[in-house]
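I have a structure I would like to understand better, so I am pasting it below and will then ask my questions one at a time.
Omission of a single protein chain aside, the complex is shown with its protein chains in their original locations.
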Amino acid sequence: MKNPSVDTHLLPAERAGDEPLLAVDNLHVEFQTRQGVVRAVNGVSYSVDAGETLAVLGESGSGKSVTAQAIMGILDMPPARIPKGEVRFHGTDLLTMPDDARGQIRGRRIAMIFQDALSALNPVFTVGWQIGEMFRVHQGMSKRDARRKAVELMDRVRIPGAKSRVDDFPHQFSGGMRQRIMIAMAIALDPEILIADEPTTALDVTVQAQIMGLLAELQQESDMGLILITHDLGVVADVADKIAVMYGGRIVENASVFDGYRAPAHPYTKGLLESIPRVDLKGQELYAIKGMPPNLLDMPTGCAFHPRCPYRKENCVTDAPPLYTVSDTRGSACHYWREVLDDGSN
Amino acid sequence: MTAPTESILEVRDLVKHFPLNYGVVFKRQVGAIKAVDGVSFDLRRGETLGVVGESGCGKSTLAKLLMALERPTSGSVRINGRDITTARGAELKRMRRNIQMVMQDPYTSLNPRMTVGDIVGEPFEIHSDVAPKGGRRQRVQELLEVVGLNPDHINRYPHQFSGGQRQRIGIARGLALQPEIIICDEPVSALDVSIQAQVMNLLERLQNEFNLAYIFIAHDLSVVRHISDRIAVMYLGKIVELGNDTEIYDNPTHPYTQALLSAVPVPDPEGRETRQRIILQGDPPSPANPPSGCHFRTRCWKAQDVCAEQEPALEVRPGSAHPSACHFAEVRDVVNAE
Partner (left out) sequence: MSNATVAESAKDKDARPEKARRPASLWSDAWHDLRRNKVFILGSILVLILLLMAAFPSLFSSVNAYDPSTCDLSNAREGITSKHWFGTDNLGCDTYSRVIYGARVSVIVGIATSLISAVVGGGLGLLAGYYSRWVDVLLSRLAEIFFAIPSVLGALLFLSAIGRENAGAFTVVLSLAVLAWPLILRIMRAAVISAKNQDYVTAARALGAGPGRIMLRHIMPNAIAPVIVTATLNLGVFIAAEAGLSFLGVGVQPPTISWGLMIGDARRRFLEAPEPLIFPAIFLSITVLAFVMLGDAVRDALDPKLR
């Protein structure tokens, strides 16, 4: 946990002296619960530039969503607390910013979409009203103009018959269409960063393909930075430029998507990739990471992954690995990343 | 019937329509949701039949019909030659021993007020002649061991276990009566990625150990392919294509199967720019009001007039060896296409 300086080497932009668009730096988030303090995020650092897609991969409880909520400033505090860390947007720390200045950024310059579009939309207002609200509240637009803009946006996210559906209510839309409405609200004010938290997990594969395609198009049109939070290795491989793999509240590996998939440098990433069913290995047993994700209330000592790790040696039980620099653009929080990397090139 | 191809489960023309009623006091039927609309297939002993399809295609209703949790509108489900859909009372109860299920959500499928021992032991209480009263606790502990849980945890409650462990408890309950058939309804989709492989391996090991036949219902095509001998693709209440795994994955002939396969993201970024994708437009239509003729025609790029007029039967079409319900069935390898 004394490693925050290591991974800043990984940001090419920063080495050159100019800040990335959004940088999370050594972020810590903890929750006060009845059972004690849960350290959900433990020194996470990553960055996104304009037009870039960062995929944050992790299982439930890995801290991937909490990090995103901290960036957006939508954590309930208390019970949450941010004891350490920075979230820099254009070089300015959002966490120390006054509330009203932050409110100017949230939703306008950094927007977010969620997994469950039905509960994220208000059931008693029409979708047109809800999309238009972005313009009325943030830009003081008249109701008429806001409605016109809402129709435009619904066209832009390819909702068929936008004009006739602008006065419908959320429950009158299918899951895929609701997700499009959420996206329309998120991109309404042309944000520079879009955070998508499991945007397609609740959707069918054919609809998932539509939504991911839409997000990619919108990103190209407006040069947004996209943070895609997911557990789906397939979706990541399709759209990401770089990946950050989270485990037990820390980033265990970051890499470009090609490097990470070709030759993972952390045993957890390697295990995830190997446990995907493969055609040529049909009928054989799947590779399975043994054990189960860590209990945040009772984290293992040393490296959080050590109880499940095939590369474990004695010092893994006692020493938490820093995020070692694997190359200019890669890091791995494993003492034995060289061995993992060598095994992985197949 | 010969030994290797002996059908343990025969489903014929299975139909389930849920009536849509209007009015509070005097109910009038104004329509029906055609959840399952004429499904036929066989399941052989020790075989795994995968069922894939999107939400609303009727795969979960199919599972309920096979389990006799819903009565079908018409059609039959024969287990070892006896129809479970017409069975009642003691006969139905006896037939249930032979067909059990593993449910999707390990958080809601276990009664939070019961201990693990009570949950896994309940089958023996219901079918009291299966295990003698004195030996039940030991049988439960054996079952826990079989699914990879610590038998000493028999007195714990479900909320003290993780999702993967809870799913193992559900599997142990399904195994208790030594059924020949287990219906797995999305058994891994609620689990963490790193746990899914563990549960898949457990299911495969149990299949080999106890010669179980599985109906494996899932939306994750790579998981279905890994475990299934044959695969049925469902769309709006009907099977549109049925074949063994290479037939379905390498030589799909139905446009919907092709679109479904091509929509699945490949977990390998190499060559993603050149990958060809069939992206379907729109959402599946409502099963309350399916399109005439072929149900898929509204999203199909091959649709012609005949598709609206004539419903394609699930039959072997020229140029391929497995049945497909498309007038214009044609092999197209979408998975390996570059």
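Here the chain labels run A and B in written order, and each chain numbers its own residues starting at 1.
Keep this in mind: contacts are C-beta pairs under 8 Å (C-beta built on N, C-alpha and C of every residue); 3 or more make two chains touch, one makes a residue touch a chain.
Predicted model, so just to flag it, every value in this text is computed and none were measured.
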Which of B:Asn21, B:Ser74, B:Asn111 or B:Asn244 contacts the chain that the document leaves out: B:Asn111
Of B:Val30, B:Leu92 or B:Ala313, the one touching the omitted chain in the full complex: B:Leu92
Touching residue (missing chain; options A:Gly51, A:Gly213, A:Gly234 or A:Pro307): A:Pro307
Touch with the omitted chain, as defined above, among B:Arg173, B:Arg297 or B:His327: B:Arg173
Contact set of chain B toward the excluded chain (per top definition): 67, 69, 92-93, 96-97, 100-101, 103-105, 108-115, 122-123, 125-127, 148-150, 152-153, 155-157, 159-160, 162, 165, 168, 170, 173, 177, 198, 201-202, 204-205
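Just so it is clear, only the chains that are shown with their structure count from here on.
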Rounded Å distance between chain A and chain B, as computed from the means of their C-alpha atoms: 32
For the chain A and chain B complex, residues of the former touching the latter: 59-60, 160, 174-177, 204-210, 212-213, 231-238, 240, 257-258, 261-262, 268, 271-273, 275-277, 279, 282, 285-290, 292-293, 308
Chain A partner contacts - residues on chain B that touch it in the complex: 54-55, 162, 164-165, 192-198, 200-201, 204-205, 219, 221-223, 225-226, 245, 249, 259-260, 263-270, 272, 277, 279-284
